[in-house]
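Note that this complex is displayed minus one protein chain, with the remaining chains in position.
Chain nomenclature is as follows: A, B and C, assigned in order of appearance, with residue numbering initiated at 1 for each chain independently.
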Amino acid sequence: MQVNEYKPLIVAFCCNWCSYAGADLAGNNRLAYPADVKIIRVPCSCRVNPMFILRAFQRGADGVIICGCHPGDCHYTSGNYYTRRRMAALFSMLDFLGIERERTRVEWVSAAEGAKFAATMNDFAQKVAALGENKRLEDLRCKK
Amino acid sequence: MQRVGVFVCWCGSNIAGTVDVQAVSEALKNEPGVVFSTNYQYMCSQAGQDMIKNAVKEHRLTGIVVCSCSPRMHEATFRKTAAAAGINPYMVEIANIREQCSWVHKDMLTGTEKAIILGKAAVAKVNLNTPLIPGESPVTKRALVIGGGIAGIQTALDIADAGFPVDIVEKQPTIGGKMAQLDKTFPTLDCAACILTPKMVDVAQNENIRIFSYSEVTEVKGFVGNFDVTIKKKARFVNEDICTGCGACVEKCPMKKVPNEFNLGMDNRHAIYIPFAQAVPKVATIDPNACNMLKNGKCGLCARVCAAGAIDYKQKDQFIEEKYGAIVVATGFNPISMEKFDEYAYSQSKDVITSLEFERLTNAAGPSAGKLIRPSDGKHPHTIVFVQCVGSRCESCAEKGKEYCSKICCMYTAKHAMLTRDKYPDTEVYVFYIDVRTPGKNFDEFYRRAVEEYGVKYVKGMVGKIVPEGDKLKVQASDLIANRQLHIDADLVVLAAAIEPDKSARPLATMLTASMDTNDFFTEAHPKLRPVESPTAGVFLSGACQGPKDIPETVSQAGAAAAKVIGLLAKDKLMGNPCVAQSDELMCNGCSTCANVCPYGAISYEDKEFRMPDRTTKIRRVAAVNPAVCQGCGACTVACPSGAMDLKGFANSQIMAEVDAICK
Amino acid sequence: MQKITREQLIEKASELLANGTVSCVLGWGAGEFGYDVTPTVFKTAEEMKTGFVFSDFCGANFSKYLVAKTQKTEGKILVFLKPCDTYSFNQLLTEHRFDREKVYAVGIPCEGMADISKIKAICGEGISSITAEGDTFIVTTLYDDEPIAIEASAVLAERCVNCKSKKHVAYDELMGEDGDVLDSGRFDEVARLEAMTPDERFAFWQNELSRCIRCNACRDACPACTCEKCVFDNPKSGVENKSPANSFEEKLFHIIRAFHVAGRCTDCGECSRVCPQNIPLHLLNRKFIKDINEFYGDYQAGAEVGSRAPLVNYTTADLEPGEVFNREG
Partner (left out) sequence: MLKCSLDKIQNLFAEISKSAKLYLPVDGKDGGASYGEWSEGVEWSGALNTTKSPKDFFFPQTEDLMAFKTAGKSIEIIDTRSESEDFVVFGVRACDAKSFDILDRVFLSEPQDSFYAMKRKHGIIVTAACTKPSETCFCQTFGIDPASPAGDISTWKTADALYLQANTEKGTALLEKLGAILEECSDDAVNAQKEKTAAIMQKLPLKDLNTDDFGGGKTQELFNNPAWDELSQSCLGCGTCTFVCPTCQCYDIKDFNTGNGVIRYRCWDSCMYSEFTRMAHGNNRLTQKERFRQRFMHKLVYYPENNDGLFSCVGCGRCLAKCPISMNIVKVMKKIGGNKGE
């Protein structure tokens, strides 16, 4: 491994009931994905406040992905429907401000979809890596 | 400032194989708040837990971070450990360095690096944790069972036997469900009625059980231990309390041509009817769509012949409100519609029937009094073809079939084939199958008997097409083992239709806020460890509503669900989940946005008087969260623009601290 | 030129004060130069005769003041609402921000308000007087011997150029005739930005937002921003800040503010009106409105009291966040 190889930092917010369990399943099945992906457990994808996402970018994240139960399967019945609307609006706004749309993503991963979790993370990490460092939402103070 | 202890688990070599646990515990030693950091082979073992307890005592820890397997695995374990050591169980955070680190990364360097970061995030979070105390709520000691098939019956009987009152809500006029329609049961071949009807009688006679037949659940409010349920008792136009079930009304009823649902429309019933002789409750019901009196006020014969005076044409739907502590869903299954399976000519020929119709045809109480006949001409069939997996395991035909295996078909088809050959040795019986699946006690023996003793011709391969021609059914099929095409002139074809959840399940799930899979089967809280509980607290699953199953399996699940209900109702108080939303009144605008997104109706508003900074008072509308109702999803916290709403255990500050720790 | 006159409004207010319907009037107070109008509470008809003004510079949206004023005032407050103000009025009612019973709302027609900076761009500094004559402003300045005539339409405030509605959606009494909801080109500028490349959009916003001095005027004037305590003022929120310390902070503030009012913003345009740095902040809000309309069907915040904002609502068939971009092809 090259020391200087660019490694994107990816924050993945995973809902406790589906996606976090999906990530666990990926682990159980030893399905590899980049270590650049760091998971934060939230009760439901609808717990993810846009402020958390911007915070992650501020602090140096290069990509933020939100994973929740498939629509219709929310443990809380409707949480991910709100996530879907909020994030559609927010991501569209970030795009409007010229921030690369590939840096944000919402993916539905069920507790049974360990393979999908790993595949999603591999794909997302690759796409974010292709963009390079997040410059448009960075806070240089955090890089000192 | 917290005094945090960090405990890094090796999990044998599961973690230690890819993560330098020593390096992790060393690195975390320097994190803010950390006063103790160590590692050990198996943190979850008794020795590991003792290590935590001792460290709490020795280092006066106020917070614990365990770097180990997934919190879904052992969070509860370590919380108990913390409680045993005298600190609040919610002062424990788990860094998942097994499933989400050591198991998915191969390189020691990256694995260790990531484990340290995950540990830092957990430390950052625990530094902001506050002790949480679960709220308590009372338990209504009454259970509701929705569905009166064998699953519901067994669950109700078991709960009632433990001394708790149970109500069964059944949408049909009688309980009994699908099992009441069956002839014999595999693999013992005892008759379904002989084993079911005594249980139905038990239900009727049990003082702890009430049956709401011909009824439906229309509204469910509340939460575990405290459900408020509205039950619609549909008007049956017969006073249940007076009707003796003598049947005089049925005999006199002039409307005789109503298709009989119980026999799947293979014969007729009257407009006033008792579904079958052993129905419970054994009372008549008037079908308002067929009764002349109800449709146009002409007739009234039944009222005249009823000695008890039970007929009441003016009866209205009744709504009953009742409180329950637990709800058991036992809504069962139905065979899927065969209408779309044109290739099997189900709609074209009366002699192509489903397995359930076959049950009725062979049942002594059925339309043919148990004599196997062709429905079209009443003749005795000689060549009978059974087709398995019609609509099951149907990956390519999702629009009409199901992707899953219906599980029971292999066995009942073997039963049908065997019984046919046994009773009518002159018949030739073919069974077409993809696989024969017989994993069950005495199941494979049963199937082998069908082949070996009864000479049923099992053919691996699917039927391609069935064409009615004259009084024959031309069956084209392939024999995959012999690798040839088969052409059979059959007299009767029996389709093993896939089964699907009852249509009432989906709206019920919405009412219960219980989750379902894409096939509308109810999801269990955990597929292995909590198979009879729904993820929604207080809602339990019994029978085929959760997935296809046979009678023995259904009965065992029914008993298991009952045990869970009994365990719940035996408690006087329930401890809630303390990770609930909480509103800061001083910041709340009272805008109702949070209430709009709350799926549980946990948020209410009140006008409160506030002392303002300028020493005046002001009355403002503010939100209040009912902690017993809130399930802690957090939807409200993001909807709230002022940030007044926050979630305990997953507070904004905690999640941001995790973000910061991960991103630095 | 406004169709309704100062005198008509004073007459109406005097009548309502006299018969006890209202105890005070929330109106526009005259300033030093004819265009610097201050929202003012008048208690008597006499006060109004000396201090009340209604002109083409009465753009300030009064709805927000009702949150505080209704708490402090005995009796009803008379408030004059232009059509666009009525949307904010309804939105605040939807959010239970004031007691409807404490307000007597008089809807007044609006012909669009003038933007003094546009006038100054034509005639420079040193304005001595501005008078409206028909559709023309006659401006005298210290530096021009002759008065300058300016077409009112040429100096219409940006938000009025793209007026979304001349219809009042709330009032107790209407003066003059009610208008219609208009088919405005208010999303054209958003669409123009959308059509740019991401790099161009980034450059555009970087330039605009870099001017932000974080004076909070946009927030404090916004009728949707009535939080008891704004997250940006609350040290506990984790995002509190008093300055646009760098380009991230500038974006954070404006993105979050726009997100917090998304689905609630009535597009009244106060944010851009009050921005001392002339940042077109309304475009952020309009982007959300445009998206919401396109994703979830047309929705106008404040059109009806009690309507459920799109971001606190859903359907099972909503589009996926990933499809937002595929849509464009």
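In this section, a contact is a pair of C-beta atoms (placed from the backbone, for glycine too) under 8 Å apart; a residue touches a chain by one contact, two chains touch by 3 or more.
Computed from a predicted structure; not experimentally measured.
Taking every chain of the complex into account, the omitted one touches A, B, C.
The chain not shown here is touched by just one of C:Glu15, C:Asp36 or C:Asp178, and that residue is C:Asp36. Only one of the listed residues, C:Gly107, C:Pro244, C:Gly269 or C:Pro310, touches the absent chain: C:Pro244. Taking the complete complex into account, C:Ala221 is the one of C:Leu193, C:Ala221, C:Leu283 or C:Val312 that touches the chain left out. One chain is missing from the display, and on subunit C it is touched by residues 31-33, 36-41, 60, 65, 117, 121, 124-128, 142-143, 207, 211, 213-217, 219-221, 233, 235, 241-245, 270, 273-274, 276-279. Residue-level contact of subunit B with the missing chain is found at 29-32, 613-615, 660-661, 663-664. Subunit A meets the missing chain through residues 59-60, 141-142, 144.
The working rule: only the chains that are shown with their structure count from here on.
Looking at A-C and A-B side by side, the one with more C-beta contacts is A-B. We define each chain's centre as the mean of its Cα atoms; on that basis subunit A and subunit C are separated by 37 Å. We define each chain's centre as the mean of its Cα atoms; on that basis subunit A and subunit B are separated by 31 Å.
Multi-chain contact residues of subunit B (touching two or more other chains): 597, 639, 652, 656. Shared interface positions of subunit C, defined as residues touching 2 or more other chains, are 231, 237-238, 311-313. Listing the residues of subunit B that touch subunit C in their complex gives 586-593, 596-597, 605, 618, 620-621, 639, 641-644, 652-653, 656.
Only residues 190, 193-194, 198-206, 231, 237-239, 245-246, 248-249, 251-252, 255-256, 258-259, 262, 284, 287-288, 291-292, 295-296, 310-316, 318-325 of subunit C touch subunit A when the two sit together in their complex. The touching residues of subunit B, when paired with subunit A in their complex, are 70-73, 96, 98-101, 103-107, 110-111, 113-114, 117-118, 121, 510, 513, 515-518, 523, 535, 579, 597, 599-600, 631-635, 637-639, 647, 650, 652, 655-656, 658-660, 662-664.
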